[in-house]
Structures are given as structure tokens and as C-alpha cells.
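With one protein chain removed, the remaining protein chains of the complex are shown where they sit.
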Amino acid sequence: MDVSPTDLVGHGFLKGMAGEQLAALATCGAGYRSYAEGEFICREGANADEFHLIEHGLVALETTAADRRSLVMVTLEGGEVLGWSWMFPPYRWYFDARAVAATRTLALNGALVRAACQNDPQLGYELTRRIARVVIERLQATRLHALDLYNTHPPRK
Amino acid sequence: MDGEAILEYTDLSQLLSVLHGYGYTVIGPTLRDGAIVYDEVETLADFPVGYTDVQDAGTYRVARRTDDAVFGYTVGPHSYKQFLHPAVVSLWEATRTDGEMTIRTTPAPGAKYAFLGARSCELHALAVQDRVLYQGAYPDPVYAAVRESLFIVAVNCAHAGGTCFCVSMGTGPHATSGFDLSLTEVQGEGAHYFVVEVGSERGGEIFRQVPHRAANADESAAAERVVAEVAGQMGRTLDTDDLRDMLYRNLEHPRWEEIERRCLSCGNCTLVCPTCFCTTVNDVTDLSGQHAERVRTWDSCFTADFSYIHGGSVRASVRSRYRQWMTHKLASWIDQFGTAGCVGCGRCVTWCPVGIDITEEVRGIRLTDGALSGQP
Partner (left out) sequence: MIERTDPWIPESYHIVKTWREIPDTFTMELKPTDGREIPRFASGQFNMLYVFGVGEIPVSISGDPSQRGILTHTTRAVGAVSRALCDLKEGAVVGVRGPYGSHWPVAEAMGKDVVIAAGGLGLAPLRSAVREIVAARERFGKVSVLYGARTVEDILFRRELEGWRARFDLDVYVTVDHADAAWRGSVGVVTRFVARAAFNPEQVVAMVCGPEVMMRYTARELEKCGVVDDAIYLSMERNMKCAVGLCGHCQFQQFFVCKDGPVFAYHRVKSLLAKGEI
């Protein structure tokens, strides 16, 4: 299906982006995707040819332990962006992403977005800046997460 | 009584007798184990007559004087806090019977003390402790019981110690208030007497029973000279200008690290300090398990346990503990109690085993005000 700039304008990740840039991104749209509870959005190691703007729902980024138990690293919600493996070779998903609740996303084609950014460095800069911001926020959260703040048995100072 | 009076040296023991007659346990300076300490005194013979002390950073020596001065020294390792705020005291006792618990305040010893020979810095230290332990929302009952029956005979210093800096702190050497009686010891040309000032009604009542006469102008002037001379002999100085804010803005000054290299974190400074008030409690039981007691003891912010919360000590490094102690004395105390917690007595300087000198440390920080430690 076709994606129009109006589909993009309301998403938190693209908030405030210029009209012509939204229009350029819209041409890279791969369409809306719906995932039932428990359904995988992407699998570790698979081709990352798309990324997702989450409209609503709850998505767990996870990996599988030796006992096949899934370990959830973080969950993402409506308004957040899922996936940045499409940006750099080898374009493969690093983790699993699974819908914890019924989830709807707007998928964008990674190759097309890369090409669009190549053609329009201003779009490329704007998108990279937005992704960098998301990466920084997730990294800061991950660092706090790594501190294991509620561990009741921390090593004694 | 109007004006100042003269108490002859030979009549000082009369003052002691009258105080004893009133039921006071008289606490005065006395020589013990090579130091002038505070303890019960019965007669003039208990006083370190003809002795002085020689003090500097990390050193204290008692020496003979060439005269018979009764108060010819400054302050030793003791302060009055051991009487008002005892190092160990039982707060309460509890008994448990049939699932019920009864808790009763441990009866206070009920001591009625007269402090004879309190220096101006000691009176200021008492005033500081009053604010902390007596005048707040929760007066400490142990302190209050002693404080309320206290009789104070001040002595104006006739000699400044090597680590004294009361002039800098505005706490001496002249005792101006907070006493019942004050004495200035004057010697010379065969004379040896005390110029006495009465500071309270109770002081007047007691003093009326001690032989004395009115002071003449020369005698009063001699006493004033003694105090004025001492003010010029301070062994140390501390610049208090902007002190609180200066320390607050230098919490990450490299000087703290330098201090850490020398500080043993032994807590001597907190023990000898006349205003340090921190305590901890121990809950103990007897063998039957039916009797329990809470015992309060002095504590020191130099121990790791002092700031312990689950997971560890908040002040794990020695530098942070010294910083806590010094900034408390000279900065945060002002916010907490409206006065500095330091009275310039110099005890922490004298009794520090490695001679860390609070006046020197302040000077060092001030000299490079705003410098930042390279370490986090």
C-alpha cells in the first residue's frame, strides 16, 4: 500500500519534521503492519530491510538463552522507533522483536530510506540526528539499567 | 554587688568550701598522667598550681612555671562535654514479660556540678552545645538534667596556648557572659589575687560567703591588661571572612586529598572537640533475654560505620570524612544552629597524632579558592 506524508506526520519520532522531508520519507513507506500478541516482528540474524514506527502496542526486544528462555532487554511502545540495523551492513537484525501486546507499526523500507538520504543530505542529516537522539536516550537508559539499581545485595563498598 | 571584687589567692579554697557546702561537685583542672584534665577537686592542692602547658600541632607537654599561678595554662584534652554529654550513658531500660514490654528512662545520676576554671572558649562551647542538645525541638534529657543545675566559675586566660585561636573565632579570651562568677588571676610585686566579676544572682549569693574586698582602679586595670595581652598572643589565626560559603564552594578542592594522605581517621579531633556531639546507641540484653538496655556512646564521623546505609558507607573515603568534620564545624553548623561549631580552643590541632591543623587547612583551601580535584 502507499504511505502518505499524513501517515507520518503524527508519529513522535518524526514530530516537527519539514513537509518535504516527510514527503520524501513517505515514498519509502512499506505499509502498515499488524502483529498479534506473541508474534515476532523480526528475528535475530534475519535481513533488516525494514524498520518500524510503532503506532501502538508493546514490543519486546529480546534474545534467547541456552535454555530457550527469552530474556527481555527493553520494551518499546507507541511513538517509538524500532530498528536501526537497516542503517549499516550487514543489515541484519541484532535481536528478536516480539509483540507483547497487539501492535501496529508503520514500516519503512531501509534501502529506500538510505537511497533517499544519499540523494538529499539534508534529509540524511535530519534523520540521522533523530536516530542519534533515540540511540543516546536508549544508551543512557541502558547504562542506568546496567547499574542494577534495585539490587538489594550490592557489593559492599 | 557593684563593681569588681578582689579574692586573695589564699581565699580561693574558701570558694571551694562554699561550693561544696551548696552541694556542688566541683570540677576543676587537675594534673593527671602528664596532662591537665578536668576532674573532681576537693582543695586547692588538687589544682596544677605552678604548672603550664606547651602546645603545638600534635604535641602537648606539661611544664613548671616560675610562679604559683593557679590557672597558668590553657585547655587540655578534656572539655566539659564529658560531664554534660557523657561518653557512655544508659538512656533507658526495658523489661519484657508475657509479650508485654515496659520501657523506663534510666535514672540520671543527678550530679550537681560547679565548673571552676572555665575558659571563655569553654563557655562558648557550652553555648554551642546548648543550641544543639538543649534548645532544639527535642532537648536531650541527659544534658538538660546537668545543665539546669550547673554553676560556672569562669577564668580569664592569662596565657594563650600554641594552638589557640579564640580571637579569630570571636570566642575569647575574655569571658563576657555565661558564668556565675569570673576570675582574672593577677600576680606581681608580691601580690597574688583574683579580680572577680559576678555574672548572676546565684553567683552573687555564693560569692557573698567568700572573704573578699572591693577592687580598686589599679587592680581592675591590672586584670584588663592580663586579658588584653593574651589576646595578642594567640598561637594560631583563622580567617573567618566568607568562611562558610568559601568551604561550600570548595567541596571538591584538591586539599582534601592532601589531608587524606595524612589523616589517620582516628577520630581524636572529634573526641577532644568541646562541641562534637555525635553519638550512637547500642541495644543490649542480659542473659535471660528479659532485660534490655539502650546505651548511648560518643561516636565519630571519622568511622566508616558512621554514615552506613544498606549497601555501604556513604563516606567511604577518609577525605570525605575529614571534609564532613571540618565543613560541619565551620560551615554547615552555621546553617544548622546559627553559629559556627568551632570555638578556637585548638584541641583538635594539639591532639591530632599527625598534627593536622584546621587553621592551616582552611588557609590552604583559601589560597587556591576554586581549585578542583582531578579525581571524581
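Odds and ends about this structure:
By written order: A and B. Residues from 1 in each chain.
Here is the rule we use: a residue touches a chain if its C-beta (ideal position, glycine included) is under 8 Å from a C-beta of that chain, and two chains touch if they have at least 3 such contacts.
Quick caveat, the model's predicted, so the values are computed rather than measured.
Considering the intact complex, the chain excluded from display touches A, B.
Checked against the full complex, the one of A:Leu71, A:Ala111 or A:Val135 touching the unshown chain is A:Leu71. Touching the missing chain, out of B:Val49, B:Val62, B:Ala231 or B:Ala292, is residue B:Ala292. Note that of B:Ala191, B:Ala228 or B:Leu251, the residue touching the chain absent from this view is B:Leu251. Within the full complex, the residue among B:Glu148, B:Glu201, B:Asp218 or B:Asp241 touching the omitted chain is B:Glu148.
The chain not shown here is touched by just one of B:Gly50, B:Gly136, B:Gly204 or B:Pro353, and that residue is B:Gly136. The missing chain lies against chain B, touching residues 91-92, 94, 96, 99-105, 132-133, 136-141, 144-145, 148, 248, 251-252, 277-281, 283-285, 289, 292, 294, 299, 301, 306-310, 314-317, 320, 323-324, 327-328, 331-332, 335-336, 376. Mapped onto chain A, the footprint of the missing chain covers residues 58, 60, 62, 69-75, 77, 79, 98, 100-101, 137, 141, 144-145, 147-152.
Definition applied: only the chains that are shown with their structure count from here on.
The mean-CA centres of chain A and chain B are about 67 angstrom from one another, to the nearest whole unit.
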